[in-house]
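Take a look at the structure below.
Our next item is chain A:
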Amino acid sequence: MELVTFSLLNGVVYGLLLFMLSSGLTLIFSMMGVLNFAHASVFMLGAYFSYQIGRWIGFWPALVLAPLLCGLVGAAIERYGLRRVHPKGHVAEILFTFGLSYVIAELVIMAWGRNPIENRVPAVIDFPLFQLFGTSYPFYKGLMMAISVGMFTFLYLAFKRTRVGLVIQAALTHPQMVSALGHDVPRLFVLVFAIGSALAGLAGVIGGFALLTEPNMALSLGPIVFVVVVVGGLGSIPGAFIASMLIGIVQTFAVALDYSLLDFMHVVGVTVTRASPFHEVLAIKIAQAAPIIPYLLLVVMLIVRPRGILGTRET
Partner candidate 1 sequence: MRRRWHPGWWAAAAVLLAVLPVVPGLESSFSRSILTQMAIAAVFALSYNLLLGQTGLLSFGHAVYFGLGGYAAIHFLRAVNGGLPIPIPFVPLAGAAAGLAFGIVFGALTTRRAGTIFALISLGVGELVYAASLMLPAFFGGEEGVTASRTKAPHWLGLDFSSQIQVYYVIAFWLLVAAFAMHAFMRTPVGRMCNAVRDNPERAEFIGYDPQGVRFIVFAVSAMFAGLAGGLHAINYEIVAAEAVGATRSGVVLLMVYIGGVTHFVGAILGAIVITWLQVSLSDYTSAWLLYLGLFFMAVVLYLPGGLAGLVMLHVPFVRARAMGRVLRAYALGLAPVLAMLLGAITLIEMAYRRSTQPEAGARMKLFWVSMDTSTPWPWLGAALLVAAGYVAWRWISPRVTAAWTIASEEVRVGGARG
Partner candidate 2 sequence: MAETCALRLRELRKNFGATQIIRNVSLDVATGERHAIIGPNGAGKSTLFNLVSGRFAPTSGSIRLHDEEIAGLRPYRISRRGLSRSFQVTNIFPRMSVFENIRCGVLWSLGHKYTFWRNVDNLRDANERAEQTLEQIHLSARRDTLAGVLTYAEQRALEIGITIAGGANVILLDEPTAGMSRHEAQDAVELIRAISKGRTLVIVEHDMGVVFDLADRISVLVYGEIIATDVPERIRENAAVQTAYLGTAAHA
């Protein structure tokens, strides 16, 4: 019983981390259709900025300044880079951000060196929040959950309820018409990209404690961010939230299951000898394959229901 509650709690915590990571991308991808390969790199920048500001000024100012700085970086990327690439289509946008992810990783190496930096949880938030069956849960994970939920409500309201949200949504599919109605669409895109990057920066501040702050962080995070956005559904913030919860919990529970197809076949009475070629494939335990379950989900979802769980459109 204990393992189930732990898995559930760990699953929720990991799911919220995933959502926090991909919330910025959900905003950018669903509003601007830009599959930002450099999103994880901006997240990494957030972790490095918060480490640096934290050492100079302290954790709480870093919690505010690091996301702002990442927002500025995002605005610069859109204003001086992506703006020229938009007319060339989605493929060019993806390629531009693909090159950008290499550049940001090397710039981080240039500034902070190759080795992981000690982005330790600052004392001010380094105490156990609560005990459950002897396992303590640190406060910073609680803070992370709060921020993650906060991001969800902010995005959901801003996206659906405010005028700016609606205008941005319209600008995605009919930019000419929206600009004809007097809205400065390019500046809107800069705003959206800045907000998305700031969210990534905020996620980086906390993520930097949960994960390892090192130049390879963006690469090792890799495409998990796209899985959340696509499985959740393009253009849907609630979809992304459900997807990150789903992935978090399914992956955590999968780790707890030590059974493989082979065991299942034994139960059904079919025995596969060790010599047969399939033995190796069938012997893979679900726990062993747990971390690649998101990609399995991605491929199956894209084929069966490319709109994703709550998506409104396909590209």
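Going forward, a residue touches a chain if its C-beta (ideal position, glycine included) is under 8 Å from a C-beta of that chain, and two chains touch if they have at least 3 such contacts; residues count from 1.
How these were chosen: all candidates are chains of the complex that A comes from, given by their letters.
The structure presented is a predicted model; accordingly, all values stated were derived computationally and were not measured.
A.B. asks: Considering only this complex, which of 1 or 2 touches chain A?
C.D. replies: So the candidate in touch with chain A would be 1.
A.B. asks: If you look only at chain A, which of its residues touch candidate 1 in the complex?
C.D. replies: Per the stated touch rule, the residues are 33, 35, 81, 84-85, 88, 90-92, 94-96, 98-103, 105-107, 109-114, 222-223, 226-227, 230, 277, 280-281, 284, 288-289, 291-292, 295-296, 298-299, 302-303, 306, 314-315.
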